[in-house]
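Missing here is one protein chain; the remaining ones are kept as they sit in the complex.
Our next item is subunit A:
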Amino acid sequence: MVSPHGIKLAVYLISSYFGDLNAKVCDCLLRRGTQTLYQVVSSTELSRTNVKNCLLVLIHHNCVQAFALRQPGGFGDEPKVITQYMALFDNIIHKLRFPKFIEIVSEELGKECEEIFEGLLQHGRLSLTEIIERYKETSKQGDSSADAARDSFNSLVNARFVERCPAPDPLLEPPAAEETAAKKRGAKSAKIQAQTMEQQALAAAAPMESMRFLVEDILNDSVERTDKRTTDVKCGMKRKHDDVESNTKDPGTGGKEVLWRANFEEFIRRLRHKACVANVKVRVNNDAAIVLAATLELSRHSETKLRMDNSVPQSINAIYDEVIKREGGLGMDLERIRASLDDLGCEAPLMEIDETYSVDLKNIIEQARIEEVESIVLKRYGREAYRMFRLLSKADRLVETDKISDTTFVEKKDAVKILFKLWKDDYLEMKKVIARAAKQSEFILWKINKQSLWEHILDEMYHAALNLRLRITHEKEQEKEILQMPKEKLVGELGNKYMRLRKVCIVLESSLMNLDDSLMLFHDF
């Protein structure tokens, strides 16, 4: 379930990139969940053509995924196939992070790849020919640039920064028995079923792993096509192959070409690793951070999903080889690496023969989240509240008011006040216990429920991110005249105003980028 402010932020992002009509359609899909074209038209009250165009734009920019659902017909009727549309919330919010993605590409693969990748982000989906054409236009080097573009593109795919687009319209066939049962079970179970349906659709649409990062040589495409077909069928994934086929035959793209898009999963994985390393660097020490970075570099390609609880086990020798390649890692020996792994919470294996280590990433992420929330509590409620909050987060169970005030050295009356404030703002859970012994007395117990607190914090963060965006727009709007003036005229008073606006925008935008790190910490990692 997406948080209410998350939806607001997503809709605002869509409206600033693609206009209000698209935002309206997107809002409808986010709030009401998966819908058919007819349903979208009736609930947005837009014309059919408008909605259709909006959906096309949103699909092209990977914000919406369509899928067909075969529904059993009535008495004696043929089964109907209905196309459903679902909004991809994560992909919409990723728009906020494009600068970070571009930076990663530029750092790792250089300027040329960055240009190609930037084009891909701007256009959502492109075929290889289109990419090469675009590159030719910008570089103006004639035909030689085509090869350069293809090389850059290949390295983007090899680094898994770019992937094949999912199938535009995968067909789902829900089992008939469940369908009728769900109706009887009422709204709640139907909702659960809908969710799995969306996940099913995404899974069905995704290109199979072996095809995902496969670049076909387009020059020999027609010759090789027949060979390819046979090899693919041999893999035993006939249906998947058909999906790719239908994708390539898409009339909208003109021709038979495969469409490519940015692979967000890979970027989020890298950012997740980066965040873990940064956290360890501050919390543990530099050595541990170097060892962790090395371990994650090794295990990156074998990670099967985004939210891996533990890093893939690596042998101590492999870790050593990777560590000495890194900055600051050259002086480390096996003993120091073992000590750092111990600091990271890895237990040394009992058997010496197969010495492998796996780092508990989930714990690192959890620690980072706690730190983030603690610093919010400190800022918003003061040092005493911070101390109490830390006590509760460490205890991770119900604690009585008097016990809290005694351990944290806060006057009992103040303690109760602070605890109630935190409870009112949904940071704590409260339980009242009434003891009926000699005389009736009431105890109040407090606890932090991490799961619901994370959701609450995430919602506040979406809210804050939206606020930053709104303020940026507001500041720019206020100084509209200055922004439209030619630079030569910006002197004296106007020049100062211009400089102020620039600084304000830099502060706001960099804060937004930092806040986005926290958004990922609580939502994607």
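Everything below uses one rule, namely that a residue touches a chain if its C-beta (ideal position, glycine included) is under 8 Å from a C-beta of that chain, and two chains touch if they have at least 3 such contacts; residues count from 1.
Criterion: contacts and distances are computed from a predicted model.
Colleague: There's a gap in the complex where one chain should be. From "tRNA-splicing endonuclease subunit Sen34", "Eukaryotic translation initiation factor 3 subunit G", "DNA-directed RNA polymerase III subunit RPC6" or "Chaps-domain-containing protein", what does UniProt name that chain?
Modeller: So, among "tRNA-splicing endonuclease subunit Sen34", "Eukaryotic translation initiation factor 3 subunit G", "DNA-directed RNA polymerase III subunit RPC6" or "Chaps-domain-containing protein", the name matching the hidden chain's UniProt entry is "DNA-directed RNA polymerase III subunit RPC6".
Colleague: Of the residues A:Val282, A:Leu306, A:Leu334 or A:Val491, which one touches the chain left out of the display?
Modeller: Once the missing chain is taken into account, the touching residue is A:Val282.
Colleague: From the list A:Phe101, A:Tyr386 or A:Trp454, pick the residue that touches the absent chain.
Modeller: Touching the chain that is not displayed is residue A:Tyr386.
Colleague: Tell me which stretches of subunit A touch the chain missing from the display.
Modeller: Contacting residues on subunit A, toward the hidden partner: 8, 282-283, 285, 371-376, 378-380, 383, 386-387, 390-391, 394, 406-412, 425, 457, 460-461, 463-464, 466-468, 470-471, 474-475, 500, 503-504, 507-508, 511, 514-515, 517-518.
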